[in-house]
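Note that this complex is displayed minus one protein chain, with the remaining chains in position.
Note that the chains take the letters A and B in the order they are written out, and that residue 1 is the start of every chain.
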Amino acid sequence: MNNFEYASPTSVEQAVALLSSTWGESEILAGGTDLLGRMKDYVSTPKRLINIKKLPGLHAISKENGGLRIGALVTLDRIPESSDIRKNYAALAECVAEAASPQIRNMATIGGNLCQRPRCWYFRNGMGLMPKNSEGKSLVAEGDNRYHAILGNDGPAYFVTPSTIAPMLLALNARVRLIGPGGPREIALENFFRVPHSEDEREHNLQANEILTDILVPAAGSGMRAANYEVRQKAAFDWPLVTAAAVLHMSGNTVQNARVVMGAVAPVPWLSSEAAEAVTGKAIDEETAAAAGRAAVSKARALSENGYKIQIAAVAVKRALLAASGQPVPNVFAQGGAA
Amino acid sequence: MPEQNQYSWPPSADRSYIGSRMGRVDGLAKASGHAKYTYDYNPKGLLYGAFVRCPHAHARITSIDTSAAESMRGVKAVEIVQKPGSEIHWAGDEVVAIAAIDEPTVRDAVRAVKVEYQELPHLVLDAKEPPRDIPPDTSPLGVDDLEGMFSNQVPSNQIIKEIKERGISFKPEEVPLDRIPPEIANAIKSAQQKPSEKKKVPSWYKPAAAETQGDPAGAFQGADTVVSEGVYGLPVIVHCCLESHGAVSEWTDSEHLLVHASTQFVSGIPGQMAEGLGIPAANIRAVQQNIGGGFGSKFAPDRWGIYSAKLSKKAGGAPVKMMLSRAEELEVAGCRPSAYARVRVAAKKDGTLTAWDSFGWGTGGPGGGGSPPIPYLIRDRVPNYRTQWTAVVNNIGPARAWRAPNHPQACLITMAALDDLAHKLGMDPLKFFEKNAELTGSRASIYRDEFPIADQLMGWSKRWHPRGDSTKGPIKRGLGMSMHTWGGRGHQSECDLTIQPDGSVTIKMGTQDLGTGTRTAIMAIAADTLGLTPPQITLLYGDTAYPMSGGSGGSTTIGGVSSTTRRAAVDARDALFGKVAPALGATPEQLEAAKGQIRVKGNASKGLSWKDACAKMGAVPINAHGKNLGGRDPLMNSGVGGVQMADVSVDTETGIVRVNKMVAVQDCGLVVSLETAESQCYGALIMGISYALYEEKVMDSTTGRMLNPNMEFYRLAGIGDLGELVVHMMVNKYDSRGVIGLGEPPVVSPGAAISNAVANAIGVRVPFLPLTPPRVLAALEESRKGTAA
Partner (left out) sequence: MSTKEKEPANLSRRDFLKISGIAASVPLVVSPTATEAQGQQAGIVGPGAVPITLTVNGKSFSADLEPRVTLLDALREHFDITGPKRVCDRGECGACTVLIDDRPVYSCTTLAIEAQERQIITAEHLGGAQPHAVQSAYVNNDAQQCGLCTPGFTVATKAFLDKHAHGADAEIAHGLAGNLCRCGTYRGIHGVIAQMSGREPKGNAGTTTIAERLATSAEGGA
């Protein structure tokens, strides 16, 4: 880890002023669970770290406009512990409880979870986010891309979005508040993420001297049903191969409106209008859910090693829809006994 | 039955601690964080060492500029490890070593060194089947070839075979004959000397001559013959010791070195470091109280050990800590060689195995590596066989022994092929293995004892179904089994056991406890022999100041230290009997040591407390030197048998595999420390689940670098990734064989048992480990295509 200046401002304005307007020169330290690892690997080499944990007003979960306001500095462990979230956004509570490990959840913030950088192993090994070989070809496309994108992978970005929570928040139609030298602004979460086209760009719309301050989740509504499904190799604490979040607004057994978002399939959380259309106006059963799963990957394109992700993304969408509508889904980890 | 003598193991009625679950004697020190490891040693004035490493998989160093690093504040010593002109064979190899006042400074200094390289072509992948038309290399062996075989731990018999067949291009005295195994030294001395041949164009592939027996071609013919074919394999994995490799070296004066090493071979460190440092081995003291994992990768001092000492010398003798980072540990501290094979195997319709034919390949890094003993367990006894092996010489990194070297590879390839054959025969694999058990030779009776126990504990006979779980839904469940063996005869080991006149007892032994329970076993034996409790005995160990012990590899420690401890304790006890007998009005032969007394056998009223008995010694302590008898020692033995079964579920839509239950039935002769023995087996099952489902050194073909040198994508099983684990030690059954090593054998079978269970669940073989979603889904897809066509 390179050395750096360290500041611990006590107001948002101070914090913003301390940030450089150029990416890479300064970094925001919140939970640190992503940033410090990147710095140890010299993937990030900021000259200054701004610890924002002492900023006031960003640590609370509160009600706002009938919905939810989650301060960016709320640590992940507190989200499933919130009775309001457990009651009205149970799928969000479950999704957050599945993230990482207890120690990480005690440290990591929800804002940091949305701003974390990709886990692409080329990126993390210091080869760059869009690494190229000497002939200018993508190292990822030519190399081991088993965990890389199947959607939004026209290049040069092939990495996948790392957050396991963003797809659920995006499916819930969440918005985020950002603050920078120009003052605060508020954008839909789906516009917060974007596919970068050069190493200089980030995978979100944050400016280098902006801070994400709040996550706003709209009111749940009585007909809302939601579920998240992760496909991962290990029972816990494992980056999922694919995730799918489904939020349905039901009228009786009929889907009035659906939002289906996949994670770890594209450089951004992937909102699938195809999956949503496939179930809108229908009841969810094995057949409609499976059709929606197929629709979700209808535009997917495999790289050399990740064709299997197309299959499991379709399954994840199917199972998220089934779970959202209250139907049982297979769980391979529930088989057999424990030691 | 072994000959009865005074050292024989006490009958089970006379054992209080031997064979018991007495509790790990160093347990609380470890659990409470007080146990000290090499990495925890923080002497005053400590400097931190680190290496500049080559980023290329194959390159020649063209220039090195250390000036910027040398002028940095806090940098105390810089040493060039490999000079310009040196050829580098794997990414991460050491180029320059630096010591500085703290770790951040040394890491900054490493980044300030400028090294230029000429990149050379590399190969880091190994799963592709090599061409079969490359002739075996028959050119005489050079010193380099020999060194390569040693550093890749090629089995001795294979080295000897190559020396005999190819001859040598050097004079025997050019190699240090006194420091290599005598049988190899003899082979070199008697080898034919030939002029060295001009090297052919280097090839990535090094085929060995085929080995055949019987009529391997004809045996696959015939109306009564059922043939099964398949490809099986497992990739390079790494050890991932939680305490990384490394050492702390300090010069106590200009001629004497003290080294704290993280090592599986404390006694062997001085001899391996002396030459490089230019001092006698006698001037080097190596110590280690605890080691955080080795698994076969920590026998040598390695460059980190040697350069911690060189940097310390340069820095005026200040202690230098040189421990690898996690990424370094995974990139350079050792590879378990991969193994793949295309196999044809045949049996008569009644299930009698008749023929084996395999073409195998795998990599042990730049040396190519040794070949696994295929077909496993039945080699030399299957009537007709042909085995071919091609070493893939590549740049994936250096091979090191990995818990049971070559056995998990040979086991997976063999047991999977046989399981596929059983399926083709329409036989329950358990019945198939029972039917062919005689082909395992002398261990057949052990397997026959173990099969019904494993059957009962798994409920195999009640639950087994033919391939393909017909239950509705995407989750399929299946059973699989495997069997294994290992040698494990005790190594050379010596100790001093001293009884003081005040009754205190001290054992000094240069051995090490890898977490296998060595300390606990030594204590159990000494306590039972002296009639004491473990807290009454002090065990000093892990220090070259104490009598030597062999390296803890090959499951040789438990046999070695057990016999040695028993012998020393018996001799010391008998000497004490001599001193005490007159006071008890008995002859020494009439006495026993039991329950804290020296007493007339079976007569508690006619005895003295331990303390009072020792007081009869006068002022002179009793010292007994223990030394086992090696290959002719009846207290220890070689050769174990184990049977394992796995119960898995597979999500056929996602390819995720879950192990629901595993059963391990394991023999290791006389069980000295039951609880830690069981822990070895549980641990082996968990490690086995890990390599069966997750572990793989993933390499990038373009850059030649490891892509997962971390613990998030080099996955290890977590606490939620195991189902029920049942371990049954064959207690008391084989006591008469003496003590046999255990650490390695139970890790041999899990990969095969789990792979077979997955095949049983989903109806199709997943050829390669680890059994990841892409591989499982690809196998299912292949089978669907096959069915459609």
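Just so we're on the same page, a contact is a pair of C-beta atoms (placed from the backbone, for glycine too) under 8 Å apart; a residue touches a chain by one contact, two chains touch by 3 or more.
Bear in mind the structure is a predicted one, so any value in this text is a computation, not a measurement.
J.: Touching the left-out chain: which of B:290, B:390, B:637 or B:755?
T.: Missing-chain contact among the listed residues: B:290.
J.: Tell me which stretches of chain B touch the chain missing from the display.
T.: Output for chain B: 21, 23-24, 26-28, 30-37, 39-40, 42, 102-104, 240-244, 290-293, 295, 325-326, 453, 456-459, 462-463, 514-517, 647, 660-661, 675-676, 678-680, 682-687, 690, 710-712, 716-728, 731.
J.: What does the interface between chain A and the hidden chain look like in terms of residue numbers?
T.: 1-11, 13-14, 16-21, 25-26, 29, 32-33, 36-37, 39-40, 47-49, 51, 53, 77, 97-98, 100-104, 106-107, 181-188, 190-191, 209, 234-237, 333-334, 336-339
Assume only the chains that are shown with their structure count from here on.
J.: Using mean CA coordinates as chain centres, what's the gap between chain A and chain B in Å?
T.: Chain centroid spacing, chain A to chain B, equals 41 Å.
J.: Using the touch definition from the top, list the residues of chain B that touch chain A in their complex.
T.: Residues in contact with chain A: 104, 107-108, 111, 327, 473-475, 477, 647, 649-651, 653-661, 693-694, 698-703, 705, 707-710, 712-713, 715, 717-718, 720-725, 772-774, 777-778.
J.: Taking the touch rule as given, give the residues of chain A at its contact with chain B in the complex, in rising order.
T.: Counting only chain A, the residues touching chain B are 1-3, 41-42, 119, 121-122, 124-125, 127, 133, 139, 142-144, 146-147, 231-239, 241, 305-308, 311-312, 315-316, 330, 332-333, 335-339.
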